[in-house]
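Scroll down for the structure; my scribbles are underneath it.
With one protein chain withheld, the remaining protein chains of the complex are depicted in position.
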Amino acid sequence: MNENIDMTVQLGRLTLKNPVGVASGTFGYGEEYSALLDVDALGALYTKAVTPEVRAGNQSPRLADTPAGMLNSIGLANPGLDSFIQHKLPLLRQRKCAVMVNVAGCCPEDYIAVIERLEQEAGIAGYEINISCPNVKAGGMALGTDPAVVERLTRQLSDRTTAGGRPLVVKLSPNVTDICAIARAAEAGGAAALSCINTLVGMVIDVKQRRPVLAMGSGGLSGPAIRPVGVACVYKVSRAVSIPVIGLGGITNTDDALQYFLAGAAAIQVGTALFTRPETPLEILTGLRAFMADNAIAKISDLPGLLQS
Amino acid sequence: MNENIDMTVQLGRLTLKNPVGVASGTFGYGEEYSALLDVDALGALYTKAVTPEVRAGNQSPRLADTPAGMLNSIGLANPGLDSFIQHKLPLLRQRKCAVMVNVAGCCPEDYIAVIERLEQEAGIAGYEINISCPNVKAGGMALGTDPAVVERLTRQLSDRTTAGGRPLVVKLSPNVTDICAIARAAEAGGAAALSCINTLVGMVIDVKQRRPVLAMGSGGLSGPAIRPVGVACVYKVSRAVSIPVIGLGGITNTDDALQYFLAGAAAIQVGTALFTRPETPLEILTGLRAFMADNAIAKISDLPGLLQS
Amino acid sequence: MKRFDSTIVSIETVAADYYQLSFHWDAAAGQPAPGAFLTLLAGSGYDPALRRPFAFSAYDPATAIASIIFQKRGRGTAWLAERRIGDPLDVLGPLGSGFTLPPAGVRPVLIAGGIGLGPMKYLAETLYAAAAAGRGEAPLLVLGYRTAAFVPHCSLPEATVICTDDGSQGFQGTVSAYLQQLHDPLPLKYYACGPAPMMRAIDKLAALHSPSWEAATEQWMACGVGACMGCVLPFRDGSSKRCCADGPVFAGQLLDWDRI
Partner (left out) sequence: MKRFDSTIVSIETVAADYYQLSFHWDAAAGQPAPGAFLTLLAGSGYDPALRRPFAFSAYDPATAIASIIFQKRGRGTAWLAERRIGDPLDVLGPLGSGFTLPPAGVRPVLIAGGIGLGPMKYLAETLYAAAAAGRGEAPLLVLGYRTAAFVPHCSLPEATVICTDDGSQGFQGTVSAYLQQLHDPLPLKYYACGPAPMMRAIDKLAALHSPSWEAATEQWMACGVGACMGCVLPFRDGSSKRCCADGPVFAGQLLDWDRI
């Protein structure tokens, strides 16, 4: 493998050692998958959402199978801020990959509470702000769809993180009329990067039982089915802002990842594909290196410039 | 087959003999598929879009394969209003299924021109207003995303169709923050029904050639991949309005169709699945009758009420 | 626990829509215990994207061949049912916790309905072997079916009781009816796996005959390893636990069967 290939990614003041991360909600807090892949080899680990209070999440069933994808309505099931710090962070700190804490809540105060507290803890590389979770009525959806609200929230949070140097990554929802307006609002509010995309709203009905498969009714659609939507969003958003865009949605292999890089992504995340083949992120990392070596591409950050139009 | 089963659907003053239609853009003007299925047996045939002027559509390639779906960027390729009336309508008039003309344009005047002219022609059952085509920059997308614009356009058109009794069906795009707001606006403007959903915006990049597969860059995502999005939209929209909702998006078989009916649809359309198996709509019609007979359901309009929650 | 590419050794029909599938096990993955499960890719691409979970119905350490018994229900199991000997199989396991063996002097009563057969067959054979070696009591395996036509024709322990609703084979009535009239000099411990209505009935009976019992549960899964929080089950104390990583075997009396 060519050692001169530069795989590093810059998110604000943070340097990721490589561009391949695992998506929030699909990798827990990094413990469960450690028997199946080398977590330390990842560029970044995005945790399951952390909220101020413990949350049980939604009723079961919380999962449904869909054509080339899945629905989830986990909700923001998580042990809460205190328990996260006490039980999850110690192990996360030992990881050699960047730990990005996904932060969620019902109102700006929730996000502020989590960030202010975590700013006092070592071992966190940055934050991913989930303003786009379609599952919690009071929270995510409403916050993430109005540019003014997004800009204000991002500013409130970036005011509290800039000094510490941890980048604030705002995660965008595709369930909006104009994703670029939200992207620009987050940039204006001081986001260091954007991640793009969260799940689409979807529903599956069990025809025999005559009711939605998910206890909640609807949930978030992810997996290969949504990849074209994610690539289109990254293409648009990366042209609307000048901060880095982290691409995700349906990435299953090196070619899928390359689609995102060519569309304009600076880094990527693998979510649902972990469920199908847990080794996917590291196979992609190897595949990207091979592609770059074969095509004499020196830096991963050169990829977006290679798209012909 | 139980002859007492009532398969009729009421759209304003129009009665469809059964609830299964073929989606606009996937069935041309009804000629091409006639060797492969009995067009007269369909409940409704939604034509390819008709615009005032002839349109060549976008550059090729206009199609791309995606996981459990496809992208198209046909654009509004059509022979134009005059040629439609001269060359397509005579054959359409002979069909024993309801002919719903899909109307598109760049501005309200385009829609008005098409409707005013077609109101003078016999053999048309109703209109489907494509305010949601994501492919033509100047037209569809902009018109279909603002409730006030949708209400005004719908009123302008319903003013011109109400006397004739042909229902105006407004076709909704899923690429909006709040599809229910658009649905209510169309209802307020006098729409007799809504169809739901048009395609999602998507992009596929050819990694070897380093450029989007579609010459246009992005296109509309359809097929099984988007079915959960369509079902969720129909569920929400049918609860937001009191006019009938026609469900579509990824329907491939009777169970898929039943998902839409249980979600709240009064009728359905089959699009992309025609490309995979042309006989799909009629297989669904047979399947629906069998399901209703087996479950002693007397009227197709009873189905939405059967959803447990 | 490991994901590996295996090869199918045998696949055969054991009853209408029921199949027994055997394949090479990768010893490096660790030995599967009765009650543990694995997940299989049930298609050739990413449709379906979600792996399908199945309980082990047998594992032979000598040959390193593992087996499952599965029912054809939807698209994933339909795909599996079409596999042939020599075909590749994408396997991830072993996953989840297994059953705990009963204390000495307690009779293990193993109850299975439908697809619950696999894990109970494996547990029964393990308990027989243990009893033969002087560790613990011989188990009693009680299987319930609607009618004789559905009774699987795979090898079953000798002391197996077949219950059929219509009496066309074995005991006439449900497994619960059989258990109600069962007399055993020893105290009993129930182990059960089957459809929710059966489990609810067992739970009621267990309150009388087996205050502590073990249930092999099911829930839709995505990761299968505890990471996604997708597969939680409700407990009587209001808490919830992950079927895949905290189970799939739980103390039956703790689960909130009315909400499952």
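As written, the chain order gives the labels A, B and C, with residue 1 at the start of each chain.
We take it that a residue touches a chain if its C-beta (ideal position, glycine included) is under 8 Å from a C-beta of that chain, and two chains touch if they have at least 3 such contacts.
This is a predicted model, so every value here is computed, not measured.
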- Item | For the chain not depicted, the shown chains it touches | A, B, C
- Item | Candidates B:Asn72, B:Asn198 or B:Ser238 - the one touching the absent chain | B:Asn72
- Task: Kindly state which of the options C:Lys2, C:His24 or C:Arg75 is in contact with the chain not pictured.
- Result: C:Arg75
- Query: Tell me, which residues in chain C touch the chain that this view leaves out?
  - Reply: 43-47, 75, 79
- Could you list which residues of chain B touch the chain missing from the display? 25-28, 31-33, 35-36, 48, 56-57, 59-65, 67-70, 72, 74, 77, 213, 223-224, 252, 272-279
- Where chain A meets the chain that is not shown, the residues are 67-68
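In this text, only the chains that are shown with their structure count from here on.
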- Task: Can you figure out the chain closest to the middle, judged by Cα centres?
- Result: A
- Task: Using the touch rule from the top, work out which pair, A-C or B-C, shares more C-beta pairs.
- Result: A-C
- Message: So the centre of each chain is just the mean of its C-alpha atoms; given that, what is the distance between chain A and chain C in Å?
- Response: 36
- Message: By the touch rule stated above, which residues of chain B touch at least two different other chains?
- Response: 67-68
- Query: In chain C, which residues are in touch with two or more of the other chains?
  - Reply: 45-47
